[in-house]
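Dropping the structure in here first, questions after.
In this view, the complex is presented without one of its protein chains, the others remaining in place.
Letters A and B mark the chains as written, and numbering starts fresh at 1 in each.
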Amino acid sequence: MFNLKSKAKSDLLLKFTIYFGTICGAAVIFSILILLIFLGIPFFKESGLSIFFDTWNPGKGKYGILPMIYTTFIIAVPAVFAGFFLSLGFACFAASTGHRFLKKPSIALIRTASAIPTIVYAFIGVFLIVPFIRNIGATGSGYSILSASLMLALLISPTMIFFFYDSIIKSLKSLKTGGLVLGATKTETLLYLVIPNAKNGIYSGIFLGMGRAIGDTMISLMLAGNSISFPLSPFESGRTLTAHIGLVMAADYDSPEFGSIFACGILLYLITAVLSILSKLIYKKTGDY
Amino acid sequence: MKIKINNLFFKYKNINILKDISLEIKKNKITAISGVSGAGKSTLLFCLNRLYEEFENTKVKGSIHSFLDNKWIDIFDKSVSLPWLRQKTGLVFQNPNPFPMSIEKNLYFPFRLLTAPKIKSKNLKTEIITTLKKVHLYEEVKSRLKMPASSLSGGQQQRLSIARALIAKPEIIMLDEPTSSLDPESEKKIETLLKELKKECTIIMVSHSMEQIKRISDHHIKIENKTAYQLY
Partner (left out) sequence: MKIRLFKYFSYLSFCLYSSVLVYFISWLLIKAENPFSKSSIFGNANPIQAILLNEPVFEGLFPAIAGTFLIIITSMLIAIPAGTGTGIFLSEYAGKKTYKFLSTSIDILAGLPSIVTGLFGFSIILLIHKIFDGKGPGFSIAASGFSLSFLVLPYIAKSTEEALKSTDKALRLTAVLLGASKIENIRLVLLPKNFNQILSKILLAVARCAEDTSVIMLTGAVANSGIPGNIFEKYEALPFFIYYTSSEYSSESELLMAYNASVLLVSICCFLFILSFLIRKAVFYRHNKK
């Protein structure tokens, strides 16, 4: 008959895998935060919590990351804003308003777009967007928050489009006939019935896009210019929290400069954790509107 | 006469559902349609407002002419606007399908459309209340108009669906087994409603109950073996 010993062994192996895996998974989430704080402590001792609120001025001994916080948001928010409209329009096109022959290819196009790595988007941005911005902007080298924002919008769109598209299709299935039979056109049904009903999925998509926009490194690193400042014009350059971590890593391990990257890391951790929790809470609300 | 159906054929996935149907629906009368399950009663209704076009693998042959807006219209003509046709030829489904919003918003919905009946905005609320009274639902929901429509019972939802269809002010209204999920009292109310309504609309009703048909219908069509027989 069956080899009982080997069956028991496989069961045991599986059980071990399960528990080992879970412990790893659970441990990691906290160890990341703890490790970051632990390593950041020596630097916090010097500047205290002011590191989050100060501006960067090495001459005066100030290593605050406020300029990075500002730049992260000045790049992420417009990107999500533009990306939202682009993605919603595209998703509506693919789900309902588009011509029969264009609907399926448009989804295939988005699938391809989502397979393109961030680094390739950033790379293309360096050679196509930066010169373009350099030409239309009166000042600057082209490496600017505008370049980064534009490419970021393009980067987060495929994910948002998929989210919006899935929610709209689901909503369409149940509500389309009900709307049409009352004399509504396809677009009226879409705008007045389907989209309000898909609100949850749409909010989720926005949060996801926001998370990606704040957390993306390569695009801000390669396109935004990396100067530590408070860029006011879209053609100026700036440095985000993520880019700062990537750039300072090569510095002296004991300098206060170095400590600032842990401050960035902790801040990014907290922001994305809050976004994750918020997006989950919003998704749980019921679908009545 | 309101509708003339000539030699109508309906195919779904290449299977004939309806064969060579020729009928006349009289104006301002209640016409009942009966037949066994799956005989094609709902299909016939879907033809009258071209709803079948929203489904795949459907094919139709023949002609249907309806007298709408004081003109005879060939409803299969390419120039006919579908939303307009569907507003004129309303349909209430067998299973109530309230929109996932409040009762009030459900009823306001037809007013937001391009095909909405021309009513002044200050009269909208009165229009809604009148229609709710017509379907004998007003007393039951007047205190909770802002509650979600999904909180109503099945019978109430059905009456809400009928009210919503009536708000669009159709000339023809088709109801697919409107009282099958209602208790006898609600059923009686709906039957009274339909009898009053026929002065304004032409009513086509699918029903399984012979008693109901005898009670309220002026004409009776039976669908059997893919053809229609006008019984009276």
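Rule of thumb we're sticking to: contacts are C-beta pairs under 8 Å (C-beta built on N, C-alpha and C of every residue); 3 or more make two chains touch, one makes a residue touch a chain.
Just so it is clear, the model here is predicted, and its values are computed rather than measured.
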item	value
Among the chains presented, those that the missing one touches	A
Touch residues of subunit A, complete complex, unshown partner	7, 10-11, 14-15, 17-22, 24-26, 28-32, 35-36, 39, 85-90, 92-94, 97-98, 102, 106, 109, 111-120, 122-124, 126-128, 154, 157, 185, 187-188, 190-191, 211, 214-218, 222, 242, 245-246, 249, 253, 261-262, 265, 268-269, 272-273, 275-277, 280
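The rule is simple: only the chains that are shown with their structure count from here on.
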item	value
Separation of subunit A from subunit B, taking each centre as the mean of its C-alpha atoms, in whole Å	49
Residue ranges of subunit A in contact with subunit B within the complex	175-185, 188, 192-193, 196-197, 287-289
Residues of subunit B defined as touching subunit A within the complex	49, 51, 54, 82-84, 86-88, 90-91, 93, 97, 99-101, 109-110, 112-116, 148, 150, 164-165, 168
